[in-house]
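Complex shown without one protein chain; remaining protein chains in place.
By letter and in written order, the chains are A and B; residue numbering begins at 1 in each of them.
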Amino acid sequence: MSKIHVTTKINGDPVEYLCEPDETLLDVLRDKLGMTGSKEGCGTGDCGACSVTVNGRLVCSCLVLGAEAEGTEIGTIEGMAQGEALHPLQQKFIEHAALQCGICTPGILVAAKSLLENNPDPTEEETRYWLAGNLCRCTGYDKIIRAVLDAAADMREAS
Amino acid sequence: MRYLAPTTLEDAVHMLAEDPGDCRVLAGGTDLLVRLRSGHAEPDSILDIKRINALREITGEEGGWRIGAAVSGAEMREHEGLCADWPGVVEAASLIGSTQIQGRCTIAGNLCNASPAADSVPAMVAAGAVARIAGPNGTRDVAVEDVPQGPGKTCLEKDEFVASIFLPARPEKSGDAYLRFIPRTEMDIAVVGCAVSLTLSDDGTCTAARVSLGAVAPTVILVPEAAAALEGTKVDDGALEALANACTKAANPIADKRGTVEFRTHVAGVLARRAANIALTRAGG
Partner (left out) sequence: MALDSKTSNEAIQFKVVGTRPLRPDGIDKVTGRARFGADISAPGMLTGLVLRSPHAHAKIKSIDVSAAEAMEGVHAVVTRRDFPSLEPGSGTGDVLDNCMAGEKVLYDGHAVAAVAASSTHIARKALRAIKVEYERLDHVTDVDEAIKPGAPVLHPGRANESVPEGSSPNIMARYEFGHGDIEAGLAQADRVLERSYKTEATHQGYIEPHACLAQMGPDGQADLWCCTQGHYMVRNTCAEILGLAQGQLRVTASEIGGGFGGKTTVFLEPVALMLAKKSARPVKMVMSRSEVLRATGPTASSSVDVRIGMTKEGIITGAFAELRYQGGAYPGSPVDMGSMSAFAPYDLEHVKTVGWDIVTNRPKQAAYRAPGAPMAAFAVESAIDELAKGFGLDPLEVRLKNAAREGTRASYGPTYPAIGLEATLRKAKDHPHWSAPLGPNQGRGVACGFWFNFGGDTCVSLNVTPDGTVTVSEGNPDIGGSRASMSMMAAEELGIPYEKVRTIVADTGSLGQNEVTDGSRVTFAVGLATIKAARAAKAEMCKRAAMVWGIDAEAVEWKDGAAHPAGPNAGTHPPMTLAEIAAIASNTGGPIAGHCEANPEGAGVSFATHMVDTEVDPETGAVKILRYTVFQDAGKAVHPAYVEGQFQGGATQGIGWALNEEYIYGEDGILQNAGFLDYRIPVASDLPMIDTVILEIPNPGHPYGVRGVGETSIVPPLAAIANAVSEAAGVRMTDLPMSPPKVLKSIQNS
């Protein structure tokens, strides 16, 4: 198998890597680049724990080939906080106790950020459907939904 | 394994024809990558068509819309003209997987995966959509209902691939709708799917209809008897009853982990009635 050289941008930083043709973006992030914030819960696009954005579009990184990232801009959980300043969603997740074990949290935060970029004032139902591809087994989603709606309200006020 | 990423349709056709081994076309990848991962597919090459600009566009054509094979579900939903003309097709495409899957999945891929439960396919069939197939001998147009030949099987010849889907011009006073049944509210494969597209005359009589069912046969099926139940009627309760009966009769499903034969057969009729009502409202009836 011949490796592919990929030049991309991750969280604003230029990144280069070599990957196998059938290697997923998730494997590249976790195993090659040491960015283990994106999690593998299923490997089939059913749990959302590996959510990232590619050119601003929310996707499961387990269903993207590493080779496809050439020339794109990738956003991961590691790029969500600006230095020490947490993103409002991150802050609200802690305040609302919207995580228990925390394994689904990175994927849900990336997905929720994408939601608020598309729709700054989502209803509870819109939020629930947008996040339907992010499984959480601990919380029953209640506090997650509250945290997202609260963060949205704060962000609207701040803007 | 090789990863090929042509930037023109001609190059793609050429590479596919030249590739000596098993070469799979990658559009959204939401089915192919799952197969790779599980070991169900072990191709020698993957041909990524997403860098072909022409396949990433939705363009107006003869009053209808041509949707490139690399256009994602999310991009379809963001296209106002397409949503206005074919809301049922866009809704059906939007039901494929999660928000994350929507960012990648394509209706061409959904068609080529040839699952009888594919959400967008009944809606395309009801809409009278046509697949444009590219290959070494040029392109050919095939009605969407003729593409799937069985679970996982299509009419595509070796070295052919679907380049775009054409949705025809929408007649006046017409509407389409797609409904599926799933056990949860999201993230499931359709247990039954039903799409209805119909056109009304000025007095509200149904002049043309197409009805399609998913997950009740080895392929998505067009049900002419169901369309006949609507045509010439005001889509009243009696017509809807006849529609439901025709769909139940046409259903020939299997029992599996997602549903029983009895359930699928019964629900095919229920969904047909509900989908027809939505299509009727959309047609201004």
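Keep this in mind: contacts are C-beta pairs under 8 Å (C-beta built on N, C-alpha and C of every residue); 3 or more make two chains touch, one makes a residue touch a chain.
Not measured: the values here are computed from a predicted model.
Check A:Glu40, A:Glu73 or A:Asp154 against the missing chain and you find that the one touching it is A:Glu40. Touch with the hidden chain on the side of chain B covers residues 38-39, 181, 183-189, 191, 256-260, 262-263, 266-267, 270.
Residues 1, 20, 30, 35-44, 46-47, 49, 76-78, 80-81, 86, 90, 93-97, 99-106, 109, 124-125, 127-129, 131-146 of chain A touch the missing chain (whole complex, contact as defined above).
Note that in this section only the chains that are shown with their structure count from here on.
Chain A and chain B have CA centres that are 29 Å apart. Those residues of chain A that touch chain B in the shared complex are 1-2, 4, 20-22, 24, 43-46, 48, 51, 54, 57-60, 62-65, 67-68, 70, 111, 114-115, 129-134.
Partner chain A is touched in their complex by these residues of chain B: 1-3, 5, 26, 29-30, 33-34, 36-38, 46, 48, 50, 72, 74, 97-101, 103-104, 185-187.
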